[in-house]
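Now for chain A:
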Amino acid sequence: MGISEILFWILAALTLFSAVMVISSKNPVFSVLWLIFTFFTISAHYILLNAQFLAIVNIIVYAGAIMVLFLFVLMLMNLGKESEPKKNRWLKLAGAVAGGSLLLVMVAALRHTENQMTELVTGDIGLIKNLGKVLFTEFVVPFEISSILFLSAMVGAVVLGKRDKPVENLITPAVAADEVAVVSIENRDV
Partner candidate 1 sequence: MKNLIFLIPLLPFLGFLINGLGRNFLSKALVSIVGCGTVLASFIISLLLFINKDYSAQPIYYFDFINIEGLRIPFAFQVDQLSGLFLLIITGVGFLIHVYSTSYMHEELRAHFARYFAYLNLFVFSMLLLVMGANFVIMFIGWEGVGLCSYLLIGYWFKNVDFTKAAKKAFVMNRIGDLGFLLAVFWIIQQFGTVSYYELFNAETGKVAILSAQNSTAIVGITLLLFLGATGKSAQIPLYTWLPDAMAGPTPVSALIHAATMVTAGIYMIARSNVLFNLAPLTMGIIAVVGAATALLAATIAIRQNDIKKVLAYSTVSQLGYMFLALGTGAYVAAVFHVMTHAFFKALLFLGSGSVIHAVSGQQDIRLMGGLRKKLPVTYFTFLIGCIAIAGIPPLSGFFSKDAILLNVFVNDKFLWVIGLITAALTAFYMFRLLFITFNGTFRGTEEQRVHIHESPAAMTLPLIVLAVLSIIGGFIGVPELFMEGGEWLTGFLAPVVPVVKLHVEHATEYLLIALTTGVAVIAILLAFFRYKKYRPEQPSGFARVLENKWYVDELYNSIFVQPLNKLGVAANRYFERSGIDALVNGVGRLVHYGGRQMRWLQSGQVGNYILLMVISMFLFFLWQFFIRK
Partner candidate 2 sequence: MIVFLLFLIPLIGGLVSFLIRDGKAVRIWTLFVSIVLLGVSLAANNFVADPAQLSFNAQWLGTLGSSFSMKLDGLSKLLCLLTAVAYPIIFIATWKSSYTRPNNFFGLMLLTQAGLMGVFTATDALLFYFFWELALIPVYFLCSGWGGEKRISVTFKFFIYTFTASVVMLIGLVYLYFQTPDRSFSMESFYALNLDASTQSWVFWILFLAFAVKMPVFPFHTWQPDTYEQSPTAVTMVLSGIMVKMGIFGVIRWVLPIVPVGAYAWGDLVMSFSIAGIIYASIIAIQQDDLKRLIAYSSIAHIGLMAATLFAETRSGFQGVMIQMFNHGVNIIGLWIVVELIERQFGTRKLSQLGGIAQKAPVLATLLVIVAFANISLPLTNAFVGEFLMFNGIWNSAVTEYRIVFTALAGLSIILAAVYTLNMIQKVFFGPENDITSKGVDIRLNEKLALSGIVLLILVFGIYPQPLLNLTSGFVESLLTKINVANLIVN
């Protein structure tokens, strides 16, 4: 059991723990914070898997941009306090049980292959240089296409936010943040 493996197990445990905290926190703000923590642990996983680029992007985009956006919206709506009414206990239980059983079934189905998944390897494909090359050669079409996606998301945000002044102001930065994120990624790649 090498060091990386020990690290892996620790990280995995941390990830799962924080994920559970995300869904079980009463206060949404804490949920967000736990989620950010989860993203960090996942990034750590990426590094373990030698995908450094993704690790960084993950932190920047997710933990940085997206989660801040979440937090922002939460604060805006003043939902910081526990505002969630009691959900039907049975329904909750049913949800948990159903999800749990799904997990069990899937894991059971996958049990032959489970071992394989934990094997870690090293390599340098995760490096920005290599990825960038591939992205702009082989993956250029999807890359361009994803711009359509963004355009539509942008238009959508505009459409949805247009009428009421206060909210419009709020949404626009969000779009801007996304744009920034994309731009930053592009810059980094190049």
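Inclusion criterion for the candidates: all candidates are chains of the complex that A comes from, given by their letters.
Here is the rule we use: contacts are C-beta pairs under 8 Å (C-beta built on N, C-alpha and C of every residue); 3 or more make two chains touch, one makes a residue touch a chain; residues count from 1.
Just so it is clear, the model here is predicted, and its values are computed rather than measured.
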Touch assignment for chain A within the complex, options 1 or 2: 1
Residue ranges of chain A in contact with candidate 1 within the complex: 87, 91, 94-95, 98-99, 101-102, 105-106, 108-109
